Structure formats: C-alpha cells, structure tokens
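This structure is in structure tokens; I'll ask about it shortly.
All protein chains but one are shown in place.
The letters A and B name the chains in turn, as written, and every chain counts its residues from 1.
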Amino acid sequence: MSSNHVDTKKHLKIYLTVYISLMILTGVTVFASYIPTTVGLGITLALIIASIKSSLVAGYFMHLIAEKKIIFWTLVLTAIFFIFLIFIPLMSVLDPIKY
Amino acid sequence: MSLEIIPYTIEVREDTGVNNAKLGIWLFLTSEVMLFGALFSSYVFLRIGAASWPEGSSILNIPMATLNTAFLITSSITMVMSWLSLVEKNFSAYKKYMLVTILLGLAFLVVKYFEYSAKFEHHLYPSTNTFLGLYFLMTGLHVLHVIGGLIMNIYLLLPGAKMWQSYPERFTNRVETAGLYWHFVDLVWIFLFPILYLL
Partner (left out) sequence: MSTEKHTTHELPFWRKYIFSTDHKIIGIQYGLTSLVFLFFGFCLVMLMRWQLAYPEQPIPFIGDWFGDSNAPGGIMLPEFYNQLGAMHGTIMVFLGIVPLAVGAFANYLVPLQVGAPDMAFPKLNMASYWVFFAGGVVMLASFFLPGGAASSGWTSYAPLAVVATVGQTYWLFGMFLIITSSLLGAINIIVTIIQLRAPGLTFFKLPFLVWAQLVTGFLLLLAFPPLEAAAFMQLMDRLAGTSFFIPSGLVVSGEILSNTGGGSPVLWQHLFWFLAHPEVYVLILPAIGIVTEIIAVNSRKPIWGYRTLVYSVLFLGFMSFAVWAHHMFMTGMGTTISTFFQTTTLIISVPSIVILTTLFITLWGGKIRFNTPMLFALAFLPMFGIGGLTGLPLGLNATDIALHDTYYVIGHFHYVVAPGTIFALFAGIYFWYPKITGRMMNDKLGKIHFFGSLVCMNGIFFPMLIVGLAGVSRRLWDGGQQYAHAQGVYHYNETMSIFAWVLALFQLIFIFNLFWSIWKGKKADDNPWQSTTLEWATPTPPPHGNFATPPVVYNGPYEYSVPGHSTDYLPQNKKV
C-alpha cells in the first residue's frame, strides 16, 4: 500500500468523482421509475443502473480495479455460482412443461 | 502471543499479493453474495409464479428510501476517507470521518425505523402478501448487516482505536477490512432499492 502524498490526492479525486456519479445515477433511477414504460424495460433499465453503481462501488471504494489476481478469481468463481443460483427461477419459466 | 507467530497478518505475502485479513474478508463477502443472491433468486422465482404482484412504489415510500440511499452512499465515501486519513497518518481526520460514517449509518436506521412503523400502522405486515414478506425479509436482513457494521465501526472509533498507538499498520488494515464490509452493505442496498421500491 502506498502512503505517498501525491497518490492520496489522486485517490481523493477519484473517490469524489465516483461519489458524484453514484448520486446522479441514484437520481436517474428514481426519476426513470416515474416515467411510464413497459415492465420489462423498467426492470432492465433499473438493473443496468444498479449494476453500474455496484461496479463503481466495488471497483473504486473496494479497490477491486487494482486488486490481486487471487481475489479477482475468487469473485469470478462466485459470480459463476451466482448465475447458477439465478438459474433456479429461470428454470420454472424456460421449461415448456408447466406445473 | 499467538498473533506474533502467524505470518502475513499485516505484511503482504509475495506470491499471492495479499495479507490474511484481505483474503479473509473477501471470502466472507463471497458468501454474502451467495446469501443475498439466493434471496434475489427467490424474489424472482416467487414473482414469476405469483398470480398478482403489487407495485412496490404504490406501497413503499420512495422519497425515504432515496434519502437512505444517499445516506449509505455518502457513508461509503466517508468510510473510504477515514481509511485514507490513516494512510496519510492523520489520526484526527480519521476520527472525524469515522464519526460521520457512524452517524450516517444511524440515520439510515432511523429512517428505516420510521418506514417500518408506518407500514405496521397501516396494517401492512410480512404476512400481508408475499411481496411484503420479501420486503421485510430482505431489508430486515440488510438492516442486521448495517447494525453489525455499526458495531464494528464504533469499536474502531472508540476502544479499538487504541491500537493506532501500538500497532498503526495493523490498525489501518483493520479499518480497510471494515471498510470493505461496509461498502458491501452499501452495494446490497444499491440492488435492494430498485428491486423492492421501484419495480
């Protein structure tokens, strides 16, 4: 970890930028929810914005963007199993036989 | 005494590039991802199968939740600033930022308290319908996480901060680790907010 002074100034700037983007995106989500759209579009939009926001938090506040390989790969593994989890509800719609 | 003999408690191991706490907290967070992932998955499952589903915005209070979102996001940046202050060896700034982080967390809980009591006043309970059940379950679990984080942060602000004198690197690491957890709690809320309130 660097405790170099120039470095921390740079950090500070990045953090502020991220913070402002997060606030703006929150506003956009709320605003968009008042615009009448189809349910599908609404869900897609909200999830996309949420994903962007969470990537910002994970990437910058949690320093994932410069994190070590081992942590990165652990997260990739988790992401895959997360997708398996999301497969549960999809199974009930994907299958042509209804129950 | 057992601390001294365990390698890589503070220093980074060369071939993995991390120390023990960093790896440990990330592993913990992966399990949290699976916990909330299962809840999200159940949410979608139940919603797809439901005969009817209320619109979150018609039952829940969006302005309050937006305010809470702002609280948590702001607390995330103050948390990261408190860590950065320690890296810069500025202990008094650390204390200030940490205090603000804690206050913002408390503010979140206060808002949540009003939200919950408003629901109960209108006789909206977990048993009212599956949507409200999920709302109370998911936000309740999240609130538990916030409380856990607050306890940790208060510890790091008050009794735990003594370590800054004896063992500054280790203390900085602790604050960083606590921060990772706190940002994760923020991150979960970022998903809960649209899914429960806006869709």
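Methods note: a contact is a pair of C-beta atoms (placed from the backbone, for glycine too) under 8 Å apart; a residue touches a chain by one contact, two chains touch by 3 or more.
The structure displayed is predicted, hence computed values, not measured ones.
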Chain not shown, touching residues in chain A: 70, 77-78, 81, 84-85, 88, 91-92, 94-99
Positions on chain B contacted by the hidden chain, ascending: 1-2, 4-8, 13, 16, 18-20, 23-24, 27-28, 30-32, 34-39, 41-42, 45-46, 49-51, 125-130, 133-134, 136-137, 141
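Note that in this section only the chains that are shown with their structure count from here on.
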Interchain centroid distance [CA atoms averaged], chain A/chain B, Å: 15
Residue numbers on chain B that touch chain A, as the complex places them: 16-18, 22-23, 26-27, 30, 33-34, 37-38, 40-42, 44-45, 48-49, 57, 62, 66, 69-70, 73-74, 76-77, 79-81, 84, 87-89, 172, 179-180, 183-184, 186-187, 190-191, 193-195, 197-199
Residues on chain A engaged by chain B in the complex (per definition of touch): 1-3, 5, 8, 11-12, 15-16, 18-19, 22-23, 26, 29-30, 33, 39, 42-43, 46-47, 49-50, 53-54, 57-58, 61-62, 68-71, 74-75, 77-78, 81-82, 85-86, 88-89, 92-93
